[in-house]
Structures are given as C-alpha cells and as structure tokens.
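A single protein chain has been omitted; all remaining protein chains appear in their positions.
Chain IDs A and B follow the sequence of writing; residue 1 opens each chain.
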Amino acid sequence: MSESSRPPETTVNRRTFLKGLGTSAVAVASAQAGAMADEIGKMAGPGPQGPGAVPVVLNINGKNTSFQIEPRVTLLDALRNYGPLTGAKEVCDRATCGACSVLVDGKLVYSCMKLAIDAQGTKITTIEGLAQNGQLTKVQEAFVECDALMCGFCTPGMVLATTALLASNPKPTMDEIKRGCSGNLCRCGTYPHVIKAALKASGQSVTDNITVLKYERVA
Amino acid sequence: MSGWPDPSAVLGKPTERIDGPVKVTGQAKYTYDVQPDGWLYGMILRSKWPAAKVTKIDLSKALAMPGVKAAVLAGGEQRQVSYYGQELAAVAATTKQACLDALRAIEVEADPLPFVVKEDDAMKPDAPSVFAGASNVKPLKSSEKGQVDQAFATAAAIAEGELRTPTQLHQPLETHGAVVAIQSGQMTAWSSTQGISSVQEGFAQALQLPQSNIRVICEYMGGGFGAKFGPGAHGLLAAQLARMAGAPVKVMLTRLEQGLAVGNRPSSIQKFKIAADSSGKLLSADITNHGSPGISGGGQSAGGGSGANIALPYVYKYPNARIQQFSIAMNTGASSAFRAPGHPPASYGTESMMDELAVKMGMDPLEFRLLNSANPLHQREFKVGGERFGWAEKYKKPGSSPGPIKTGIGCACGNWGGGGKGTKAEVQINPDGTVEVRCGTQDLGTGSRTMVAMVAAEALGLTPQQITVKIGDTNLPPSGGSGGSSTTASVAPAIWNACENALAALQQQTGTPDARGENWAAACKKLVVTPLTAQGEWQPGLSNSGTGGVNFAEVEVDTDTGYIRLKKIVAVHDCGLIVNPLATTSQINGGIIFGIGYALYEERVMDHQTGLLLSTNFDTYKISNIADMPDIEVILLDMPERGVIGIGEPAVIPSAGAIANAVANAIGVRVHSLPITPAKVLAALGKVPNMTKV
Partner (left out) sequence: MNSFQYVTAGSPEEAISLVGKNGRYLAGGIDLLGMMKDYIVTPDVLVNVKDVKMAQPEGNAIRLNGQAYELGALVTVAEIAAHEELKKALPGLVEAASEVGSPQIRNVASLAGNLLQHSRCWYYRQPDIVCLKRGGSTCYGQEGENKYLSLFSGCACISPIVSNLATVFAALNAQVNVREDAQTSLYSIHKFYQEAWENPAAHNSLKPQNFILNVSVPTTRARSAYRQQSEKREFDWALVSCAAAGNVTGGRITDARVALGAVAPVPYVVEEANQFLEGKELTAANAAKAADIILRDAKPLAHNGYKVPLAHALIRRALLALNS
C-alpha cells in the first residue's frame, strides 16, 4: 500500500489544523454555568466553580495553604508551580510512573491524576512532610544507608510508597515490597536497593549480594 | 602500579552518598524544580505530520491569549518537516494551562509528503525517499580479512541467523529541559544535562554570545543515559522565548516528546553466518547489519556517538571475517548516543550466535566461550561468575527441561573503553578546618559527587562527610561531559592532584609536616583568617581504560502462556580501582535493569499508516518494574593497580544476550528479536499458526 495515496487521518486534516480556542470554551462554559446555577437548589458543595481561577484551600503537611487556581490544575501542578513544594515530580503526567506520588488521607495516590480542587477537605502529605525537625524517618535513613537512590528523581515517590507500605504492613515480605512499590518506576536501577531499604526499615535482616574480589594485575 | 594509596583509608569502602539526605527529603532542586523570580512556563508545538511541507505557521492568535508573553518560530515559517514531533514553534505563558491553550491556537498549514517509519518498508526499492532522490539505505564502514567463503567450506559447524533489536528510548525520569534567564547580554541557564560545558558552548554559538557571558548550572539531574548533551532545541527555544518575554522561561519536555525528538538507540537487523573448526575455535564470519538512526544520516564512528554502526565483530576474534554495515534513513526522530552506543545490540546478536554455534558443535556454551575468548578479563569473569552461578550444575541441553514451566541458563559478555582526562579542580581549605572542592562536572545519579568527596577525603585524611562538594556549574573549573564512562577517570585524578597541592601548600604555609588526621584542626587554625585555595588538574598514572563484564542469567519460561520469569542474574565486572563499591553496585544493578528492559519489554512502536508514535508513555513503552526483579548478585573485580576507569556503560552491555540465551536454552528454540515477549515465545514454540517467523 502506497503511503502517499492515503493521507493520515489525524487531528490534522489534509491541509490545516486549527485547535479549538480556549476562550470560546470559556464563553460557553460561563453561559452554561449561569443557567445551571439558576436551576439547582440544594447542593452538596458551594456550587459550580470555575472555569477561571477560584480559591482552593488545601491541607498540605498539616498546614492549610490557599491557592487561586483553575479547576483544571492538578494537585501535582498546584504543589509544584503554585506552591514551593517541588518534591513530587512531574515525569509522565498520566499515572504510569509514580514520581508524583503523595499521601491523601494516608493513602498513596498519583497527584498528577487528581485535581487540586478535588483534594479539598483531605489531608495531603508530600515528601517534604515526612522528616520532622530535620530528622530523617526510618525509611529515609534506610534509603541512604542502602543506596536506594541514584539520580533521585524517583526517590520521593519511592520513599512515600515504602512509607505507605510499612504503615499498613510493618513486616512485609520481599514479594509484598515489590508489590507495594510496583506503582513506582525507576530508570537508574535502584530497585534491588529499594527492596533492601524496605527490609531494613522494617527491622528485617538484609542479605548482602555484593562481593568485592581483589585481583592481581592483568598481564 | 597506579598512583593511588595502598592501603587506602576511604577509597574502596562502601560509602553513603553525601547527597542522599537532600534527595530522600525532596530538597534537591533539579532543573525541573528551578523557579527564578517571574519565571514563565514554555512549551513547544511539534509537527503532527511525519513528513510535510509547511506553508504557514500563524502565531498571532496564540500571542493574543491571556497569560501568553512570547511566541516564536523554531526555524522558518515555510519549511520541511521530516518526522512526527519536529519542532515548529514555542510559546511562553504564566501558567502551564495558558501554554496548552496557546499551542492549540497556533494555526499551521502544510502539504503532507510521503513518509516511511519502518525499517523493512524503508529498505524496499520503491520506498518513499526520506532524503530527496537518495536511497534510504547508505553503506557504512565495511571490512574483510582472510578468506571468508573458503573458510566456511572447511568448517566443522556453521550457524546462521538474523537477529533484530528495536529502537530503544532513553526515558530518563527527568525529561529534557532548561530554564533560561537572559538580561543585558548575561545568561544563566539551568539545564538537565550531562555536559554543562557542552550546553554553554552550544548556547554561545547559537545565540552569538560570548561564552563567558553564559553560566550553565546543573546541580542535580534526573538521568541522561547519553541523550543530554548540548543545549537542545528546547534550550534554544527557551532562550528565544526568554529574550522575547523579558523573563526567565522554563521549557521541560513532556513524556510524549521524549519519545519523539531527543534521541534514541538505533535499531539493528543483524545477519550472521559464523563457523568453527573441528576443535571448536572460531573460524569464519560473514556479518551484515542494517540499522536505523531515524532521520539522522548516521555516522561512521563505530561504537561511539549516534550512528547505526554497532561494534562488530564483538569481542570474539575470527581469522576470516567479512563485516558490512548499513544505515537506514526513516522519518523518525534522530538517534543519539545511548549508554554504550553500539554495544548492547552487538553483544546480543553475537552472543546469541555463539550459543547457536556451541550447540551445533555439541559443546557447553560457557566452555565454547572460554575456548574462544582472547580477553583475560573475560576469562576470569566467566570462570568466577560461572562458579558462583553454578553453571556446570545447572546446564542442560536446550529445551530438555521438563515443562510446562521450563528453566534455562545463558551467559554473555561485554567490553568497554572508558578512561578520561582533561579536568581541572580547585580546593579551598578554611581556617576552621572545613573543605570545599570545586569542579565543573556533573552527577547524573552515578554518585560522582560522592566520588569527589571520597577522593578529597583520602588525600586530606578526612571523611567524605567533612567535604563540601560543589559541582554542576560552569563558573567552576572545567571538566568534560559525563559520557563514555569517563567521569571518574577524568575527575578523580584532578581532585587528587588539587588536594595534594592544597595539602602541600597547607603544610608548607603552616609549618606542619603532616597536617592530616589529628593534626588537621590545628594546622588549619594556623591559616588565621585566610582560606587556602589550590588548583589541580588531571594527571596520568591514576586512571586507565578498558573494562570487561559478564552476565549469567537463569529464567523460567511458561510454555503455555509464553511468560518469562527472570530468576537470577550473576554479574561480574571490573573497572580498575573501585572507588565506592556501593555506588558501583548500583550502577551495575542499573545496567542489568536496563538490559532486562531491552531484552523483554522495551520497543519504540511506530504506526506505518500514520507515521506517528504509538508507544507514547510508560504504559506502552515498557521499562522494567520492581516486580520484574530477579535475584541479582554482583561480583566486582577490584584492580587498584589499574587506577580508576568507569562502569556506567559496561554495566548495560551483557544482560540482554545472557537473558536471550537463557530463554533459548529453556525452550529449545530461539526468538530472533528483542523484546522477547510472550507472543514471540508462543510463536517460536509453534503455537501460533499465523506467526511462524520469529
């Protein structure tokens, strides 16, 4: 089949592509919002919010923090770009890698796939909220001791995943550790040492699988 | 003997990374995290066509949108695009959302052109020409020695096969990107890079600014694996946007963009015909490789850089050999250097065929390698590893394991050059005894920051925790890029030299014969108020090049489902003097994990109908997960007398070949392409009627 005889049917048609304008969507939404507000009586919440920036209050690491953001801002985006908390990382933005992991009411979640406005009323814990008064947690210490970090970009998510695992399963088996951290990807290669760190942090014995042999000069 | 102390107090001891605490608390600031005052978000508009003649790019509507402060073209308005994802324009705005809206308001008109995105399609005689008028297939270096065909005629056994590797994506967790601030001709750029100097040089050239006006900073970076050199299109666009907006602009790529336009490992189609004589010695080889580096022309350099050339013949020597390599152009993103360029595919192909030939000869594959390896490092590593792995007890003839879950074992080797030079460093000793070491090198996650602290600590009789290390800034004494596994070999000797100079100066200035250890505080106090600074640079005699490494792999293959479970990998590597066994092991673990992904999961998938990328994120471009981990044992051969070398790339070479051989040993037939998926295993076992060639 000749490629040139059939133009690809993509969002690009044969000659042009013109993306929908954000402004027109805003105009439509505003008109609808007005109409809806008139119709709706008792509501569970404060009524439709947005699409423009609205006040959002999030409880992060025990502190109430105020934002003025659009509903479409994710929790990850709010933490990093509207707040000073860059510990949670943007890596895939599609809930496939775990680098954005935070705890919401103690549960490990992907902050890239949660709207900030939808996280109101919850208790959010980020990596910055683990160590108290500069004192590393057991999990953080174990990560450093076992070299469970390399470039460090996956590390905040991994630490939170391990922390969440041990909170619900204080003495996990190796398989349980693998499963507990299975939502967190690493490219540098920390997995074996993350497993060691989780075992160590949970007070379990760790086998050393490194041998250093000294050899004489190769002729 | 090398110039390092023996015995050593610090070198060779497992040492925690000094940047561990800032990484585990989320305090480490990467380029992605940098936020200068008034910074703007920047995003890139990319071609949605795999090939097209662009006739119009209208930025006016985008510029008029709320929050948008700049919009620029990437190249002219009328131009040719040659792959899906090629840069067309960029915008800067106050929020990510405003950028996304602005991108969607840019109007582009283009006439689509014919394209090709699959190697087999590109090689057809009637394929669309990627470069007008030229064939898509370009011959690269070829060589011939001896009497190849005559030798085949006398061979005791011949093995033939075609082995394929896919295009592999680097996929560092931190995407490519830069933050650029320009004011009155002075520029500061934070770049996620393996080479701050390369970024500085690239910016200077592209923007016509003096290099001394450009400062590049990279204190922490989230992985590179070979692709992060130079400012990149994203860096240059950030600079253009920053100029236009009059504000710092951060352009960090999305995960989709990582699959399109920042480099990749070229694919390979390797055809082997190899033969051995009756004693089992390798006799003759006829090897052809067709590889695709995408849109880039492909280089002539064997084993380095980004060309389609792979390192053939790999490791094993043939008295008669014909090697021919070809580069295939396609309308896909250009390849770039990728952790041990040319070696993982060559090791996979070569080692697969070594097993095939060994089996044809009726020989144990490990014995076959020991017979044919002229590399004394490999000889040792195969023997040490084989013993630890239990090769002799475990080895069974291919496919003879009882099913339906069959076990098998395999091995493979790799070698690498490494080595380094040309780094400068500076040491400052303060009257209070604290020490700061400065060097313009980078730490990609390799642990080089800690290596610097360890070398300084060794020289000065301190602990690594007592050393403050400043790296990742072009204001610091220059070093080379962190590629080619050259960082330790380049940097460690320079640090050592600078510290020796500093120690000598301290001792001389303060009249202390030996200022190390318990004399340190008193000696430094004698400096009164003036810190002492000393320079140093790379010296010969402390570093070397040339390393080897072998992997042994054990797998279980479920012959009903095709699923491969890795049970165990034993890795034996050498890299001269091992500075930090802890970090070196992490590097080797990392290389193995990369190799596992290459062997079993990773493949950049293009669609031949639309020319677009289908493996757009980690759910479709599959990298190893923690749950896929086998038992890994690492044996490090410490050779202090060789000096420091490098481990980053050697670590990634032998795993795929070992795993592929283990699978073939388990099921008795070979899957001839990576990744070895359950689908291919079932097909190789003859269970898929419409998939017979695997």
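The working rule: a residue touches a chain if its C-beta (ideal position, glycine included) is under 8 Å from a C-beta of that chain, and two chains touch if they have at least 3 such contacts.
From a predicted model like this one, the values you see are computed outputs, not experimental measurements.
Chemist: Kindly name the visible chains that come into contact with the excluded chain.
Modeler: Missing chain, whole complex, touching shown chains: A, B.
Chemist: So one chain is hidden, and I want to know which residue out of A:Gly47, A:Pro84, A:Pro170 or A:Gly203 touches that hidden chain in the complete assembly.
Modeler: Looking across A:Gly47, A:Pro84, A:Pro170 or A:Gly203, the contact with the absent chain belongs to A:Gly47.
Chemist: Which one touches the absent chain: B:Ser401, B:Ser586 or B:Ser615?
Modeler: Answer from the full complex: B:Ser615 touches the omitted chain.
Chemist: Determine and list the subunit B residues touching the chain excluded from the picture.
Modeler: 48, 84, 97, 100-101, 256, 560-563, 565, 600-601, 605, 607-610, 612-616, 619-620, 622, 624-628, 677-680, 682-683, 687-691
Chemist: Just the residue numbers, please: which parts of subunit A touch the chain that's not shown?
Modeler: Residues of subunit A in contact with the hidden chain: 1, 8-12, 20, 22, 25-26, 28-29, 32-33, 36, 39-40, 42-52, 70-72, 74, 93-95, 98, 101, 107-110, 113-115, 117-118, 161, 164-165, 178-180, 182-184.
Basically, only the chains that are shown with their structure count from here on.
Chemist: Subunit A to subunit B: how many Å between their CA centres?
Modeler: The answer is 26 Å.
Chemist: Quick check: in the complex, which residue numbers of subunit A touch subunit B?
Modeler: 2-4, 6-12, 14-23, 70, 72-73, 77, 80-81, 85-94, 96-97, 99, 126-128, 130-131, 136, 140, 143-145, 147, 149-156, 159, 177-179, 181-182, 184-195, 209-219
Chemist: If we count contacts the way the header does, which residues on subunit B are in touch with subunit A in the complex?
Modeler: It comes out as residues 12, 14, 16-17, 19-21, 23-30, 32-33, 35, 41, 48-50, 61, 65-66, 95-97, 101, 103-116, 128, 171-175, 220-223, 225, 252, 254-255, 376-377, 380, 384, 388, 444-447, 574, 578, 581-583, 585-587, 589-594, 608-612, 617-619, 623-627, 629, 631-642.
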